[in-house]
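A short write-up of the structure that comes next.
Selected chains only, in their assembly positions.
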Amino acid sequence: MDFLSIFLKDFVAQLQSPTLAFLIGGMIIAALGSELVIPESICTIIVFMLLTKIGLTGGIAIRNSNLTQMVLPMIFAIMVGIIVVFIARYTLAKLPKVKVVDAIATGGLFGAVSGSTMAAGLTVLEEQKIPYEAWAGALYPFMDIPALVTAIVVANIYLNKKKRKEAAYSTEQTVAAGDYPDQKDYPSSRQEYLSEQKEKGDGDNRVKIWPIIKESLQGSALSAMLLGLALGLFTRPESVYKSFYDPAFRGLLSILMLVMGIEAWSRIGELRKVAQWYVVYSVVAPFVHGLIAFGLGMIAHQVAGFSMGGVVILAVIASSSSDISGPPTLRAGIPSANPSAYIGASTAVGTPVAIGICIPFFIGLAQAITQQAGK
Amino acid sequence: MDFLSIFLKDFVAQLQSPTLAFLIGGMIIAALGSELVIPESICTIIVFMLLTKIGLTGGIAIRNSNLTQMVLPMIFAIMVGIIVVFIARYTLAKLPKVKVVDAIATGGLFGAVSGSTMAAGLTVLEEQKIPYEAWAGALYPFMDIPALVTAIVVANIYLNKKKRKEAAYSTEQTVAAGDYPDQKDYPSSRQEYLSEQKEKGDGDNRVKIWPIIKESLQGSALSAMLLGLALGLFTRPESVYKSFYDPAFRGLLSILMLVMGIEAWSRIGELRKVAQWYVVYSVVAPFVHGLIAFGLGMIAHQVAGFSMGGVVILAVIASSSSDISGPPTLRAGIPSANPSAYIGASTAVGTPVAIGICIPFFIGLAQAITQQAGK
C-alpha cells in the first residue's frame, strides 16, 4: 500500500512535469483538432541544439572526471547501456504485435539515464549516510550515450534487413510473374541483379553492418551528439554551454515534446493491442537492468574497491530511463518509431517505478550485503 | 498644461520602449527599401512561444490566486474584456471608411491589459496609501484573455458573413447573367446550391456561430494560448516558464514587432483617411472602459466588500491597452487586420492616456467617493 501510494504520487508528479505535460498537451490539442503546427526547420534546429547540449554535457563531465580511477565501473556502465538495448530487442520486440523499431527505441530510452532519477538516488544515499565516490555521478554519460547510439544502430540494421527482404521478395515475385519483357537484356542484367541480391542476403549478418553503423553515426542525430561530445572533451565550450545550451535546454525540449505529442496522437491507435506489453516491460525492466548493473558493480566492488554506494548509483542509473536526452535523440535517429510507445512506457511507468521502488530496493540490498559482510 | 506635459513625456517614453521602437524601426527600414526579411517559419515559432507564454502566465496566475474570494470582481473583469470588443465593433467599426476587422482588432487590444500600466497604477495606490486586495493584480488575465478570444471570434464571424454575402452576390450575378450553359445539370445541382445558400443566409445570425468559435479556438493562435493556459493551470510548468518562456518573451516580441513594422509600412496608406477616428477612439476609450469597470467594481464593493483600491485597479486594467499580449495574438488570429491601425492606436495614444490621465482620474474619483461616504 505504501509502495503503491509512493508510486501514484510519483506518477502524478511525472504527469505534471513540464516534459510530460507538454507531451500530453500536444496529444490533447491534436485530439481537439488544433491547427497548431511547429515548422519543420524549427524542429530541426531544436533537435540539433538538444543533442549538441547532451553531447557537451557528457563531454565536459568526462573531461572533468578522473578516468583512471573509474575505469572498471565506466566499462560496466557502457556494457549495461548496450546490453539494455539488446534485451529489449530480444524480449519486448518479440512479443506479439509489438513493432520492432518501437521496442528498440524503448530499449534505448531505458538504457539512457534520467538525471532526476539519479539525483533522487544520490539524495537518498546522502540521507542514509552511505558513502560513495564523488565521481560516481559522472558515470551516467558512459551509459546514456552508448545506449542511444546502440539503439539507433540496431534499429537501422533492422530496417535495412527488412527493406532488403522486401526487395528480394518483390524481385522473386517479378521473376515468377513476368518472364516475358526485357528478354534481350535478361540474361546479363537480371542475373547480375539477382546474384547481387543473393550476396547481400548472405552478407546481412556480418559484412554489411559497418556501413550501417557509419551511416548511423553520420546521421544528423548522432553527428550532433558526437560533435558536442568531442567539443566538450577537447575544447573549452563552458562559456557558451552555460550561457546558451544549458539554459535553453528545457524550454526547447518542451516545444519538441509538444510536437512529439501531436505526432504521437495520430499513432496512439497502434498501441491499443500492445499497451499491456509496454506496461509489463516498463515495470520489470528497471529491476532487471538495475540487477545486472548491481551485479557488475559488485564485481568492481570486489576487484577494484568500488564503494557499495557507488554500486547503488550504478544500479539506479541502469534502472532509470531517460526523459531528457532520449526523446530528441530517438525522434531524429529512429524517425519511424512511435513516440507514444517509447515515451509513454519510459516516462509514465518506468520513471515512477525507478524512483519510487528501485531506489529503496537497491539501497536495502546494498545495506543487507554490507551487514552480511560485516558479520 | 500639466496633463499635456505628462502625456507628452509618456508618449516619448512609449516611442522609446523596445516594443514600439522595433515597430517604428521596421517601418523605417521598410520605407528605406531594406531587403531584410524574417523567415515565415521563424515568425510562426515566435508567435507560438509568445502566445504559449501569455497563456502560461495567465494560467499560473489563476492557479496561484484564491478564486472563491475574487469570484465577483473576476466575473466583472471577464465581462469588461468582452464588452470592450463589442463597443469597438459597434462604434469605431461604424465610423466612415474604418475597416471592420481593424476596428475589432483595436477593440481587442484595448480590452487586453498592459502589465506596465497596471504596475504604474499599483505604484500610485501604494504611494497614496490606499489599501487594496493582494490578489487584485491577478484579475488581469480574466480581462486579457477573454478580450483577445472575443476579438478573434467576432472578427472571424464578421469575415465569414462577408464572404458568404459575396458568394451569394456572385451567385445571383451568375444566375442573372448566364442561364445558358450547363443546362443539363441545372435543375438539380444549381437549385440545390441556391437553396443551400439561402439556408446559410437565414442561419447566419444564430446557427453558424458555434462552428466559427470552434474554428477560432482551433486556430494556431488561440490553441497555443489556451494550451499555455491549461498547462499553467493544471501542471507545474514553473521551471520551464522561468528559464525559457519568460526571459525570451521581450526579445522575441521585439523581432515580431519589427516584422509587424515592415508589414505595417505597406499598409499605412490605408490609415490616411481614418487616422483621426483612431485618435478620437484612443483618447475616449480608456475613460469609457475604465468607467464601466469602475461602475461594476462599485457593485462588487457594495455586495462583496471589494476594496476601493481594488475598484481602482479594475478600472485601470480596463482603461489600459495591451502592448504585449495583444499584437502577437492578433497578428496570428486576425491576419487581415492592419497592425499600423491597432498598435498605433493603442500603444502610441491609448497607453499614455491610460497612464498619464486615467490613473490619477480614477484614484481621485475613488477618494472623492470614500470621503463622501465618510461624511
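A and B are the chain letters, set down in written order, and residue numbers restart from 1 in every chain.
Note that a residue touches a chain if its C-beta (ideal position, glycine included) is under 8 Å from a C-beta of that chain, and two chains touch if they have at least 3 such contacts.
These numbers come from a predicted model, not from an experiment.
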{"item": "Total copies in the full complex, given that 2 are placed here", "value": "3"}
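The working rule: only the chains that are shown with their structure count from here on.
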{"item": "Rounded Å distance, chain A centre to chain B centre (Cα mean)", "value": "45"}
{"item": "Of chain A, residues touching chain B in the complex", "value": "15-18, 21-22, 25, 28-29, 32-42, 247-248, 250-252, 254-255, 258"}
{"item": "Residue ranges of chain B in contact with chain A within the complex", "value": "39-42, 44-45, 48-49, 218-220, 223-224, 227, 230-231, 234-237, 239-240, 243-245, 248"}
